[in-house]
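One chain of protein is taken out of this complex; the other chains stay put.
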Amino acid sequence: MNNYSQPGAPGRARVGVIGVTGYAGLELARLLLGHPGVTLAGVFTSGREGAGARPLAERAPAFAGRTDLECVPLSLDAVRAAALDLIFLATPHEVSLEWVPRLWRETAARLVDLSGAFRLRDAEEFRRWYGQPHTAPELLAEAVYGWPERYPAPIAAARLVANPGCYATAANTALWPLLASGAARAAGVICDAKSGASGAGRSLREDLHFVELESNCKAYGVATHRHTPEIAAQAGLPVEEFTFTPHLLPVARGILATCYVPLANGAGAAELEALYRRAYDARPFVRVRGERLPELRDVTHTNFCDVGFRVREASRQAIVVSCLDNLLKGAAGQAVQNMNLMLGLPEGAGLP
Amino acid sequence: MNNYSQPGAPGRARVGVIGVTGYAGLELARLLLGHPGVTLAGVFTSGREGAGARPLAERAPAFAGRTDLECVPLSLDAVRAAALDLIFLATPHEVSLEWVPRLWRETAARLVDLSGAFRLRDAEEFRRWYGQPHTAPELLAEAVYGWPERYPAPIAAARLVANPGCYATAANTALWPLLASGAARAAGVICDAKSGASGAGRSLREDLHFVELESNCKAYGVATHRHTPEIAAQAGLPVEEFTFTPHLLPVARGILATCYVPLANGAGAAELEALYRRAYDARPFVRVRGERLPELRDVTHTNFCDVGFRVREASRQAIVVSCLDNLLKGAAGQAVQNMNLMLGLPEGAGLP
Amino acid sequence: MNNYSQPGAPGRARVGVIGVTGYAGLELARLLLGHPGVTLAGVFTSGREGAGARPLAERAPAFAGRTDLECVPLSLDAVRAAALDLIFLATPHEVSLEWVPRLWRETAARLVDLSGAFRLRDAEEFRRWYGQPHTAPELLAEAVYGWPERYPAPIAAARLVANPGCYATAANTALWPLLASGAARAAGVICDAKSGASGAGRSLREDLHFVELESNCKAYGVATHRHTPEIAAQAGLPVEEFTFTPHLLPVARGILATCYVPLANGAGAAELEALYRRAYDARPFVRVRGERLPELRDVTHTNFCDVGFRVREASRQAIVVSCLDNLLKGAAGQAVQNMNLMLGLPEGAGLP
Partner (left out) sequence: MNNYSQPGAPGRARVGVIGVTGYAGLELARLLLGHPGVTLAGVFTSGREGAGARPLAERAPAFAGRTDLECVPLSLDAVRAAALDLIFLATPHEVSLEWVPRLWRETAARLVDLSGAFRLRDAEEFRRWYGQPHTAPELLAEAVYGWPERYPAPIAAARLVANPGCYATAANTALWPLLASGAARAAGVICDAKSGASGAGRSLREDLHFVELESNCKAYGVATHRHTPEIAAQAGLPVEEFTFTPHLLPVARGILATCYVPLANGAGAAELEALYRRAYDARPFVRVRGERLPELRDVTHTNFCDVGFRVREASRQAIVVSCLDNLLKGAAGQAVQNMNLMLGLPEGAGLP
């Protein structure tokens, strides 16, 4: 892992966002424009979008009157011209696979990649789940998995942070304390997750058309979703023993993960709560709610991940519910939290 | 107008739907499959869609187990092969402009066109509002405007019925009795209408993406919407004196039209109610609700158009609210109602 | 079980609905008013509501113009006066516990109870899950569990039918063929179910307030929901080994149940599909969708229960998704289906 020393800039860091017109990119822009410790100095459309600079406010009217920033088509020259200390890539993994190595080589900027391109350790596992070879395997060892509750020091020192998936953050916040402590068995864990539509991105798709999704709910990606190996790796589960079923909810934002966890020993509710508190009480953005199960509305429009649980004695099982806003703690908020750690800023700076 | 004599088929009429995969087309197929008096004998994709026959149930899983019908790409041969007595065109007006004349000439089938292609009397007015010349002006005089509450006899005798627009049905149900009777003044009428998203059709559009429309509401088509001249013509208003503002609601189905109508004389609530009752009490699908203003939920999933009103004495004004389900009374339901009149079936046959 | 011979009335059966102003009651009234084989001859508010007869259309404006029926406060005299052959109780279980025995004794009507009062065989189990003693245990043996896909003959002969719970119908449609055949193991089955808000009834509750539920999702009743023993009993699962977690969705109607089923032997997808087809292909209202997982929108506003599944080989597990409209196949529709069987009418009469 690269031990990166922070640039000694006498002032605010200059940051940029590639892929700013997607939902995560827009949320990043919103957070960074209001951030007290950094300057949003460049926003770029990813290579896939139309040419020509256009005001951000034209792409997203909610920015009207808030910024004069122009979305610039992505090019190395444009990125260099912005003189950025840190760059967020809010891009599909195909774009990140191409641009992270390029930016690593051709700039000195630190990188926070919101895609799945650098989250797995193993190029072969990447190929299996993403259906394409990993074209920059040498950077997999450089990337730090950007889960701030677990890896704050490596994140602070990293040049390249792989920001976790939205489902992965929800599931792992629920699973890790139980598995790492030995309270849970590694075989037979099930995560039934429900997500709002912004998690699927801004590209038009028939199943995300309002008339189709309103009043609907469906499972998708059963046994094939790409967050499965990411969750398994971080939670310490054999991937073939772990069942992950995402569902699409008729809401814009939010993930609620219901996890069914076989318990390994006689631990009761008090012991489980202690495990969660030990893991998270010192961390600003995870709230341990005990037996009060959290709901989407407790966390949407915040950077919190809430976790609660019940122990079912008859079947020696914990039912753990975690939830978060997929655009904040599940994407842009967590990315800013990682940036704060990387730049030595207060962990919660600029976060709601 | 063509005085059409009904085919003496010894049995159920055979009907078909062109453009069956759009929202109005699917709703038509659903109604016709359950209709006691006709046989749905052919469903066609419009020329714009992919080639090859595919089961309807594959295009719309709600039909699974209900029908073996296959969607066939539109061609004259395919239509002729189905031996149809009556054909619905649930197609964009561009497609109807091309196919209505062709079917008129090349088949003997009666036609119900759900597009705006044949709703206006005047080819020049069509050109002004639709931005293209009318390529079959000779059929404008043949087409009967398919408003069953007003033109039941001409519809029964028509070969070509122009099914009204969804907004137009809502607005005209509210306006016509007041204007035809002289109770309202023709100048200064305003219709502020709110519609669900299915009215905009099934084509993917960014503003109809779930994340964009959920929790949203917006005006659109201000002073330019194509239903404006249709409403004005039927209500007897000079189009330049009539203000129509449609809005998009975050619901799948339904139109609610709030009309502001200057009163011409001293008529009070009782007189207005009498006018509405005279117009509609003998008609099965308009419910006069008096001073109890109707709501979307009173009419969605039904073929009713409900109308209620208040008289504001201080400003000598009626505020009239009408609502309907844009896919039923606003499109497919009204089309079936017209078909029932054309085939001599009970007006409500097959309608919820 | 009572072997009930059908009343030899020379004409349509007269039916009534107690508890007509709740969501299931309104849906029953809607279905029965359009039913070709019965006459809706009496609708009653349950004892808990205000006194005085009021038009049904006043309680629910969607009925305006469709019926002159008046909601009558529930009393034995009022029920007797309506001369009913069959009575639906769309009432809370407390009301059913009181009124089913009374109607059993004091009238000759056949009864379809939509509450949970008579679904369990065992009075002690009722007490444990419903938190109150069963006050009519002698009728538990008389009641036939109204699952028409499984018990059509007993239902046809029954005087008292206990209409299944909405979650129970969804879960058992998914579970029964796998468990009855021995393809699934009885231990470790999990059902993660998601329901629309109408399942919670029409009583005002803060968590069902629009502002609270819109954009929300939450688990509730974890390990305590009253449908748990009903599912376990019908599926043949030991209740302590069965995990059931209901969730509330921001939709009005619909249940989607995701079931995680450990497989007992080497059965693959083809064998499972064969089991489902054997169970349901002859039944009109269950659609086996194979590996195409059903979605809420495939079934809402219909009486279908759709079921699809995937086999996950690595963990020898079936992931089965079933869904239905909780007010139709989950309540009123299934009740009408049961009535049809009881009255010797076509099973699908009057159902959409």
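Going by the order they are written in, the chains are A, B and C; count residues from 1 in each one.
Quick note on the criterion: contacts are C-beta pairs under 8 Å (C-beta built on N, C-alpha and C of every residue); 3 or more make two chains touch, one makes a residue touch a chain.
What you are looking at is a predicted structure, and each value in this text was computed from that prediction instead of being measured.
Within the full complex, the residue among C:Leu213, C:Leu272 or C:Val286 touching the omitted chain is C:Leu213.
From the options B:Thr135, B:Ser203, B:Asn216 or B:Asn265, the residue with contact to the chain not on display is B:Asn216. Check B:Leu256, B:Leu272, B:Val286 or B:Cys305 against the missing chain and you find that the one touching it is B:Leu256. Where chain B meets the missing chain, the touching residues are 188, 190, 192, 194, 196, 212, 215-220, 222-223, 240-241, 243, 245, 247, 249-254, 256, 258, 260, 293-297, 300, 310, 312, 314-315, 317, 319, 321.
In the full complex, chain A contacts the hidden chain through residues 34, 61-62, 64-65, 214-215, 287, 289, 292, 294-295, 297-299, 301-302, 304, 306, 352. One chain of the complex is left out; on chain C, the residues touching it are 23, 196-198, 202, 204-206, 208-215, 250-252.
Rule of thumb we're sticking to: only the chains that are shown with their structure count from here on.
Centroids of chain A and chain B (each the mean of its C-alpha atoms) stand 47 Å apart. Note: centroid distance chain A to chain C, computed from Cα atoms, is 41 Å. Separating the CA-averaged centres of chain B and chain C is a span of 37 Å. Of all residues in chain A, those that touch two or more other chains are 196, 212, 215, 250-252.
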